[in-house]
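I'd like to ask some things about the structure below.
Of the protein chains in this complex, one is absent; all others appear in place.
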Amino acid sequence: GEFAKIDHHRALRTGFPEVIWGPGKTPEQIAQIMEVMRQRNEVVMATRITPDVYSALQSKVRDVRYFGSAQICAIAPLELKPQYSGVIGILSAGTADLPVAEEAAVTAELSGFNVQRLWDVGVSGIHRLLNNRHVIEDASVLIVVAGMEGALPSVVAGLADCPVIAVPTSIGYGASFGGLAPLLTMLNSCAAGVGVVNIDNGFGAAVLAGQILRTAGKLQQR
Amino acid sequence: GEFAKIDHHRALRTGFPEVIWGPGKTPEQIAQIMEVMRQRNEVVMATRITPDVYSALQSKVRDVRYFGSAQICAIAPLELKPQYSGVIGILSAGTADLPVAEEAAVTAELSGFNVQRLWDVGVSGIHRLLNNRHVIEDASVLIVVAGMEGALPSVVAGLADCPVIAVPTSIGYGASFGGLAPLLTMLNSCAAGVGVVNIDNGFGAAVLAGQILRTAGKLQQR
Amino acid sequence: GEFAKIDHHRALRTGFPEVIWGPGKTPEQIAQIMEVMRQRNEVVMATRITPDVYSALQSKVRDVRYFGSAQICAIAPLELKPQYSGVIGILSAGTADLPVAEEAAVTAELSGFNVQRLWDVGVSGIHRLLNNRHVIEDASVLIVVAGMEGALPSVVAGLADCPVIAVPTSIGYGASFGGLAPLLTMLNSCAAGVGVVNIDNGFGAAVLAGQILRTAGKLQQR
Amino acid sequence: GEFAKIDHHRALRTGFPEVIWGPGKTPEQIAQIMEVMRQRNEVVMATRITPDVYSALQSKVRDVRYFGSAQICAIAPLELKPQYSGVIGILSAGTADLPVAEEAAVTAELSGFNVQRLWDVGVSGIHRLLNNRHVIEDASVLIVVAGMEGALPSVVAGLADCPVIAVPTSIGYGASFGGLAPLLTMLNSCAAGVGVVNIDNGFGAAVLAGQILRTAGKLQQR
Amino acid sequence: GEFAKIDHHRALRTGFPEVIWGPGKTPEQIAQIMEVMRQRNEVVMATRITPDVYSALQSKVRDVRYFGSAQICAIAPLELKPQYSGVIGILSAGTADLPVAEEAAVTAELSGFNVQRLWDVGVSGIHRLLNNRHVIEDASVLIVVAGMEGALPSVVAGLADCPVIAVPTSIGYGASFGGLAPLLTMLNSCAAGVGVVNIDNGFGAAVLAGQILRTAGKLQQR
Amino acid sequence: GEFAKIDHHRALRTGFPEVIWGPGKTPEQIAQIMEVMRQRNEVVMATRITPDVYSALQSKVRDVRYFGSAQICAIAPLELKPQYSGVIGILSAGTADLPVAEEAAVTAELSGFNVQRLWDVGVSGIHRLLNNRHVIEDASVLIVVAGMEGALPSVVAGLADCPVIAVPTSIGYGASFGGLAPLLTMLNSCAAGVGVVNIDNGFGAAVLAGQILRTAGKLQQR
Amino acid sequence: GEFAKIDHHRALRTGFPEVIWGPGKTPEQIAQIMEVMRQRNEVVMATRITPDVYSALQSKVRDVRYFGSAQICAIAPLELKPQYSGVIGILSAGTADLPVAEEAAVTAELSGFNVQRLWDVGVSGIHRLLNNRHVIEDASVLIVVAGMEGALPSVVAGLADCPVIAVPTSIGYGASFGGLAPLLTMLNSCAAGVGVVNIDNGFGAAVLAGQILRTAGKLQQR
Partner (left out) sequence: GEFAKIDHHRALRTGFPEVIWGPGKTPEQIAQIMEVMRQRNEVVMATRITPDVYSALQSKVRDVRYFGSAQICAIAPLELKPQYSGVIGILSAGTADLPVAEEAAVTAELSGFNVQRLWDVGVSGIHRLLNNRHVIEDASVLIVVAGMEGALPSVVAGLADCPVIAVPTSIGYGASFGGLAPLLTMLNSCAAGVGVVNIDNGFGAAVLAGQILRTAGKLQQR
């Protein structure tokens, strides 16, 4: 439409699916954009979709699927077969960080990547993390999601030997200031080699992780 | 003097030595206050004393001693014998946090407490901490000093079974914003039971730790 | 369940009851976690529970009790007998700070500690505090709760001879900035020996106070 | 001169002396403005004057006087006789707040007001204040100067029955953030009837206090 | 009651009516406190009362009155006769600042003071102010209420020869940051002699203005 | 050189002189860039040049001139003849804002525009402004420079009938927070039609004002 | 009415229509002010009007029109004929920024200016902008609207040769902090000659753009 200039180039160029940012759009608008996008993409997805928006969407987009824990709607093949080698390990510090962690996980899976999940391994009970070190060791790239004090990425980066992407969440209260606290924690990590994305931006973390694995693939082909 | 109302009551009541805050005072002023205070106290100390202020003080206060790593000057018995049971474990995340950690340690020792030091065990190399868990286990109260992302107190509190006092430091740069980042981290710790003091306030942490051990002593006497 | 790794270790190790953070959880989820936890704990509690969540919980967890002023639900013996010596004195500055102060008080009582309450003794009417000094004198550790300008802990710490835990609240408006004002006040207290917890974190203050009394007990046993 | 439009009107209208803000001006510039101003004013003053600027001024302005503790230079009659009834009580919380408190005191005296000083009565040793309540009771208006946590004005306003002007100072460190902490404390005071001025603005507080006493005088004359 | 320690002393001592802060209290609680307070005070008032809370109050407190534009409920004599000499001039910059300005005006009137109102004279149309200068000239003390950029108090203080109390409001959007912008403007006013209160605190401004006029009265009586 | 890609296009396209940002560059570097630039430009200027940098420059760039009050060095014809019609009126609130105001004025003059200056007309003495209204009326575009509370642009925009560019300065102390206070004031101006530039950015204001006059010229030619 | 002092002068003087700020006003109040204003103005407009407020307005103001995408209501001639030469180019970075961009566009059109729109040309797909450079080249003044990172005005100002007005929007999440991020971006633009207005202030941008074109017209007439 005339109010939006869809950037098919980027989707084609990067191999990522087209993505719609849900908030502030009516189900009608989302449905309309999805129908336009599906003409040129195998996978089309929309993020930050609440259950009631999904309900409304169902009657408009025939085969739309809902990934509830990730608040993502998508048009996609029923079976998602990984198209890239390597594994994206995704860790979350607390149970409440799950929606953001799942946004990352489902985005990555819809984009053709292998995902390994590890939830609720925050630093205040460090053995939960140490007992699951294989997830860290097996991953080619790690996404670490944490709210409140946001300390998990620092510890993980000290144990890992691969790129670490840190995602602060707005989970917390008081001096968390809407995610500012874990954001600063992650930016100040004394473990070098941590890249930080915006507060609650599981989607962006998955895209960056995917770019890293695709880069590896391209280097291989040379 | 008339510009300062020395609060002997508090020193007597709490058993802590009289303390002078160094910044903004001339060596003359510090010397003068020290001489007044020593008339009623066995131990008199001044914090945030740079080497050159100490040099100037030496010629004015006969037996003043300098604890360089802690930037503390004191009039005190040569041998400091612990007067309270229990041990204050003091941990620092990085080498650069040492002045603050030593301020805490020397304050505690001058106040009559046992101190156990453990330096440079930041979370980005978690095994340095895990290999020294005995310090955490042996302590009756812990002071944990950290700058940059300030994540150490959360991890320690998850391992410890005693009160934890967290001290953020202004060590860092960029998005550390003068210690704001570790301060927020510590306040948002998901490990309940952590008390936080002001940025760089090693002194205050030692006083709180001391109060905790003195409380234990008083309960025993009942 | 697989989305949460319950940390029984910590509860066992520290002697504190298992605690569920209520916000963002459905009554069903809270009920389910409570039932799992009660299998290994005599006391199970959930914080930040509004009356309507409690109503829904009642039909799911047979013997759940509600401490309305503290917004806490718990499975616990009807009569709570203190298991530790010493008294936790809890003071609040204003009437509006009561929910946070009661969260601290009920948490402490459910954890086996003696509590002495003193409400509405803010610094703008200092005689209300001075007329009740016995509460300060009788306590082994003090929790001081205050919103707006948050000045009460400084005054109390000047009168007390025991550890003081300061809890800023989000009560206030305008330049309170959601509790930032009392938080800064408390961190900058010129009375050394004050440990600060997160805004509205009555629960964390109670855990820290309890740790202090348990430490005293352990030192006694040596 | 052409770069400055001196506002003689205001000085005449308000009865306050002409005032020069020292920082960023050379001794030559200050001397020049003083000489112009003295032609129409009995009292001319300059604030934030360091000792070395005063040294340089001495050779240029014959009869300039220096009030060192207030960092004020002035051309003024040797004996300052109060021209208004009522007393401005000025309190400071700490010794380090003295320069700001003295800026207020000397400004008030140079403007023709009676001043009663009370230094170093911060809230962490509340009896120092309570033992000097007569200063509060005798004042017609109070200026209360405090850095660090800035709690003194709240306590004083609760004891006083006259207008209270609060002056936050930049004295402090860490989470004081250059005086932001006491500023917020004072703005959030739960004792209604406190007016706040800018950080370190002893001068402005004195002008406001003076306006209050002059108003009283004018009402009397009706 | 046991949850609130009513400070009759202050009301008696200062001559101001007892005041209840409405937000977070049920109509039942407000009614109950009003009934207790009226036993010892001729005027009892509650602030920040929305129309529906007033509706509920009406059936509980027989003779309660509502000052809608000020969101104040009060028990008070039908005719308010000024008890102090002098006039409090109250100015507002914009129409939207009216609720805060009226909170100040009604509080002052209920406390026995003469009030002169001047609304909507913001600095972007300076002639509206200049054409009404008599309000500034006739006042013994001025309350100036402004949101958005908050520049009005500076201009008024430059024209006035009496104390000026500045009240920032949360009216605005975007970079107003909930009233932070006008708050900073007022604190930085280059017109000395302006006292600032908290954002939206019309009540506090009225109390301070009243204190100023009462001081004048007391000085007269000597 | 290879570390800098000089953007001759912009200078050619916009008609503005090439400009060098002085801070962080050695006199040698500034001289070198000036010599390169002069090959293609009649006027070359460098901003934020302190007197000692100018001294060093003099021996390296033969005909460099210094505009001391503006801290600008330039290679330029001795007589600057205006090349565009219209007048840029530049107002400053205080004497201390002069360096920023002069940076704007000299930049505009070096760029070929007529400038009319009006200094020290801050809002706390409004008649200084009202007595000079002709400057406002004669201007085609206004630049208004103010520190501290930054209220001048709002008043000016209410009097003017042309575009107003507001420049906050870092002049101030305490709650000015390095110019944040006047910046917010200007962004929140209730007088619509004010464009704001960065703190202390007199240069940018002049470029914007110049663009406005050049636009007028281009429209005329159609 | 007595609560509002309508500033007809400004509307007459500047040629802009009278404007009502909708938020916080009832439909009744808006209707009443509109009716008063229309007596002296051909165009009367109200901004930030939601659809339901418009519905209520329809029955009160006979011929009121609604510009839904701009959330503007207006009384205006059906056909808006441009009254000034020149074109205001308006660009938006994202689809979500449209309401702010349209507020600017409709305000400009109602004020008698030509507008050229270009939506959804954010910098992350730079070719969308480069492919539409004619809009930049044809404009006499540009308004550039952007949320999230707010980078578009910098790029546009580098391409344009006319004044650029930057409007940050509150569109974004997390570290956008309600529009603070794009606001800072725009203020720090390294492309000189960008004037910034308040967050979401499309209206103010249009007024400034209009002032610029009117200035051009006035210069022509000389």
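Order of writing sets the labels: A, B, C, D, E, F and G. Residues in every chain begin at 1.
Assume a contact is a pair of C-beta atoms (placed from the backbone, for glycine too) under 8 Å apart; a residue touches a chain by one contact, two chains touch by 3 or more.
Quick caveat, the model's predicted, so the values are computed rather than measured.
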Hidden-chain contact residue, picked from the options G:Ile20, G:Val135 or G:Met148: G:Met148
Candidate in contact with the missing chain, chosen from F:Val64, F:Ala157, F:Leu183 or F:Ala206: F:Leu183
Listed residues F:Gln58, F:Gln116 or F:Ser170, member touching the removed chain: F:Ser170
Touching residues (missing chain, whole complex) on chain B: 95-96, 98, 119-121, 124-125, 127-128, 171, 173-177
In chain A, positions touching the absent partner: 10, 13-14, 16, 19, 85-86, 140-141, 158, 161-165, 183, 187-188, 192-199, 203-204, 207-208, 210-220, 222
Chain not shown, touching residues in chain G: 93-94, 122-126, 130, 148-151, 154-155, 157-159, 172, 174-177, 180-182, 184-191
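We take it that only the chains that are shown with their structure count from here on.
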Co-neighbours of chain E and chain B - touch as defined: C, D
Distance from the mean Cα position of chain E to that of chain D, given in whole angstrom: 26
Centroid spacing, where centroids are CA-atom means, of chain B and chain F in whole angstrom: 51
Chain D: positions in contact with at least two other chains: 10, 124-125, 158, 174-177, 180, 183, 187-188, 198-199
